[in-house]
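Scroll down for the structure; my scribbles are underneath it.
Only a single protein chain was left out; the remaining protein chains are all shown in position.
As written, the chains take the letters A, B and C, and residue 1 is the first residue of each chain.
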Amino acid sequence: MNLKLAHTKGFASDNWSGVSPEVMEALQMANQLHHPAYGENDPMIQQAEKRFQEIFETDCKVFFVYNGTGANVLAVQHLLKSWQAVVAPHSAHLNEDEGGAPEKFTGGKILTVDCPDGKIRPEQVEPFMSSIGFQHHVQPKLISISQVTEMGTLYSLHEIKALADFAHQQGMYLHLDGARIANAAVALGVSFSEMVTQTGVDVLSFGGTKNGLMFGEAVVFLKPELAEGFEYNRKQGMQLASKLRFITAQFLAYLENDLWKRNAKQANAMASLLADELEQVNGIRLSRAVEANGVFAIMPKELIPKLQQEYFFHIWNDSQNEVRLMCSFDTTAKDVQGFVAAAKRLLK
Amino acid sequence: MNLKLAHTKGFASDNWSGVSPEVMEALQMANQLHHPAYGENDPMIQQAEKRFQEIFETDCKVFFVYNGTGANVLAVQHLLKSWQAVVAPHSAHLNEDEGGAPEKFTGGKILTVDCPDGKIRPEQVEPFMSSIGFQHHVQPKLISISQVTEMGTLYSLHEIKALADFAHQQGMYLHLDGARIANAAVALGVSFSEMVTQTGVDVLSFGGTKNGLMFGEAVVFLKPELAEGFEYNRKQGMQLASKLRFITAQFLAYLENDLWKRNAKQANAMASLLADELEQVNGIRLSRAVEANGVFAIMPKELIPKLQQEYFFHIWNDSQNEVRLMCSFDTTAKDVQGFVAAAKRLLK
Amino acid sequence: MNLKLAHTKGFASDNWSGVSPEVMEALQMANQLHHPAYGENDPMIQQAEKRFQEIFETDCKVFFVYNGTGANVLAVQHLLKSWQAVVAPHSAHLNEDEGGAPEKFTGGKILTVDCPDGKIRPEQVEPFMSSIGFQHHVQPKLISISQVTEMGTLYSLHEIKALADFAHQQGMYLHLDGARIANAAVALGVSFSEMVTQTGVDVLSFGGTKNGLMFGEAVVFLKPELAEGFEYNRKQGMQLASKLRFITAQFLAYLENDLWKRNAKQANAMASLLADELEQVNGIRLSRAVEANGVFAIMPKELIPKLQQEYFFHIWNDSQNEVRLMCSFDTTAKDVQGFVAAAKRLLK
Partner (left out) sequence: MNLKLAHTKGFASDNWSGVSPEVMEALQMANQLHHPAYGENDPMIQQAEKRFQEIFETDCKVFFVYNGTGANVLAVQHLLKSWQAVVAPHSAHLNEDEGGAPEKFTGGKILTVDCPDGKIRPEQVEPFMSSIGFQHHVQPKLISISQVTEMGTLYSLHEIKALADFAHQQGMYLHLDGARIANAAVALGVSFSEMVTQTGVDVLSFGGTKNGLMFGEAVVFLKPELAEGFEYNRKQGMQLASKLRFITAQFLAYLENDLWKRNAKQANAMASLLADELEQVNGIRLSRAVEANGVFAIMPKELIPKLQQEYFFHIWNDSQNEVRLMCSFDTTAKDVQGFVAAAKRLLK
């Protein structure tokens, strides 16, 4: 077969990469004879849930879905009635980049707050609480945060806990969009349990695709009672895979032998290297803190298209000439050095 | 890695099987360096669309999605406003087995007709036309049929054309749920173009997962103008894969060297063999015509659980002791003979 | 002002009539100075709720809405998640005549049963219970019945209780569409409490418009805990009137001095008279039991359009030449006699 592949390795996004060899191997191992469809009476599902429970050190409930939009939207809508609202940073993937899926599926509203560093604080949620009990307004019921944020920044454990505490005091829930949760755990040097369970997060979108899986994310309910009926939501949300074993097997490989950690470490380390190198380049400057696997930089307008020809990446803020450079598990020091060398060459 | 797999090969469903070796190979080939996410500026997508256009002999538009529910629901809702309705057999997967996803996503109603053989006729749609122009009723706008039907039967080309003609005379569309379209084409000995394009089908859910793919289906708009804006629907419907190349590559493998045909031929042949063998067994009788890869049979009540211990399969109609036996691309004559032998042994 | 009114009094529907003088008077009384909008801190609302609580002999919660579709759809969806389903007779107004509003607003499915007399029985709901726990199917959660039914028939108190008991045993709810509940109470000679509270109905659409109000229905939660948050649903459902006092005042007039009873009695009596008279007419025969204010009759095909010229009414079943003749609170014996005389004259 002759695939017309686009072989340039660049810094466009961590979902431009392929999959880890261990993941591909798991897919092949899973490809044996017959296995129950849809996860029903499936021993692998039980094995995977047990693994999650070990890692999160709690009796969580785990549901595999196809993608991050599915995980976020289903998690959020499961906990809300249509007249209840999510509060989130305006920059949240849930708000900006899911094509209106949250509104379509929940039938409700996202109340947003401008958060320049991508992080929302309890005092920014507070003003929405005045709507409670007022029948003309949607009723805030859930706070959604991203860790790593869309701005490449990280919440400290303390900050997450403060949000969870605030939410619970108000009778609300806290959702964490963990599309890059492995990068966050590695960057903070904490376990998933410390970051999620112990801070009080209620429901988590646990990402895999951006860190070496082929497809598949997990919705993790840290409080098992909140999960009731989620299987029907997943089905109605068109996120139930028939050959579910091929998602489950990837997650088993991902959580075994710390594959998730090795992958995230590499991505983060390369972002760090890239940031260090770029700081040395005259005419380029970092525009945001580099806390995980993303680097944001401002560079001369005319450099951008030329550099994109060699290493593809996305413009983040056109008017500021700010670009986003994402590193992934397969980014190498050579890739970084090649990129920086190209930038220098083209700047001359 | 130690996967807890359920290794019994049975006759539960064609989505209990794994994937064809050619498909696994394509996944490995696709796993090279970086490749555009979401299919944007992706040469593989163009290659795949071209292949579909050759096969369907028309300028169709093709969109890859995760699963059959996604394909059906998005195809149908794309052509409807929420006050317009789908007309379908009551037994349609769209009506019975998609967990309410059509209602949730379209916001509309499915008008159903009892069709004992799984096939709807124009004269069964006709009565709904009296609602046209009556503001209290939903307005029928689309007919949805399954080929192969959920009852294992097939529409003739003539029957499909009659439905398409009726639909178009009424200002309606015809959707074909082709979860098992390869089995249908092989069984009828016709091309996809003859069955779909030339009969006048407007939009098709082109299945892959039940015939040897890992995941992925295609929504095919036979009239390209109907596809306008579908990419936004797919995204909002949570069916846009980030690493889309891994669906595209599977389809390229599937459509190359007639893999789809070889797989479907094997499944159909095994169903035929199974039917022939079961007819010889005293106490078992076929309950429906065997036209593709499904066999429906009535067997003694007490036999069923014992036989399920050895070869898992589903009960179709509990009160009738009717079971459904699905053959798939990896079913072998040995599997069939083993099953029949077990039935005979247990019947003694 | 010169209104182009259509002054023929006929038998089309009980919503072709105007309003009772007492209701018009209440509207005028309510039209004094200023009064809180949206029912907030509104003493009239409290007065009305108290009146309902007396009549239903329970601590019910009452919410006024604009119309019957609003009452039905909001009541039903309030108790369901989108993956849960309503079970109802196929002939239910909720299923047939609300233009898809239930599907749009609940995002879910109506599971229907053919009920020739318009009445569903527990044994017809039973088969749907096999879907419980099966993730591919919607989950039945509520039974909806109409009293009077769309076929003009009545459930006995025993029959309602049997449905409520069945529902509760299964963890389901019972909803009663009482668009013509006053006609039912009068016909059965029972109180609202006996018919609704004491049989175990969970939520009720309490109709007014078809029995002498201008606009306005009430959603009555017989179990107050089920009402939680309903005010947000009503608002989101676009059914919160700003000048709500004009609905409240109508209901106060309606429930005072038994206006509801006098109106319904008149309508029922006229239906009874009409049935008696029609039975005497050669060539016309009653097609259904006359239990409340509707009369169904079969008459010669050629008579229908001629008679409709003089007294408008609707054809119920075209192929059977069956017509529906609705009596309302303002139908008089003279109207009935005039109609029957016209029929006789035209039949000659």
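Here is the rule we use: a residue touches a chain if its C-beta (ideal position, glycine included) is under 8 Å from a C-beta of that chain, and two chains touch if they have at least 3 such contacts.
This is a predicted model, so every value here is computed, not measured.
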item	value
Option from B:91, B:233 or B:268 whose C-beta touches the chain left out	B:233
Which residue of C:252, C:270, C:284 or C:336 touches the chain not shown here	C:252
Touching the absent chain when the full complex is considered, from C:91, C:139, C:153 or C:236	C:236
Contact partner of the left-out chain, one of A:14, A:98, A:150 or A:291	A:98
Sole residue of C:26, C:164 or C:271 that reaches the chain not shown, by the stated touch rule	C:26
Residues from chain B at the interface with the omitted partner, ascending	38, 40, 81-84, 107, 135-136, 138-139, 229, 231-236, 240
Residue numbers in chain A that touch the chain omitted from display	82-83, 85, 96-100, 103-104, 106-109, 130, 135-138, 318
Chain not shown, touching residues in chain C	1, 3-10, 12-13, 15-19, 22, 24-37, 41-44, 46-47, 66-70, 73, 98-101, 104-105, 209-210, 214-215, 232, 235-243, 245-246, 249, 252-253, 256, 312, 330
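By definition in this document, only the chains that are shown with their structure count from here on.
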item	value
Chain closest to the middle [Cα centroid of all protein chains]	B
Mean-CA-position distance for chain C and chain A (Å)	50
Inter-centroid spacing, chain B versus chain A (mean Cα positions, whole Å)	32
Per-residue multi-chain contacts in chain C, two or more chains	82-83, 107, 135-136, 138
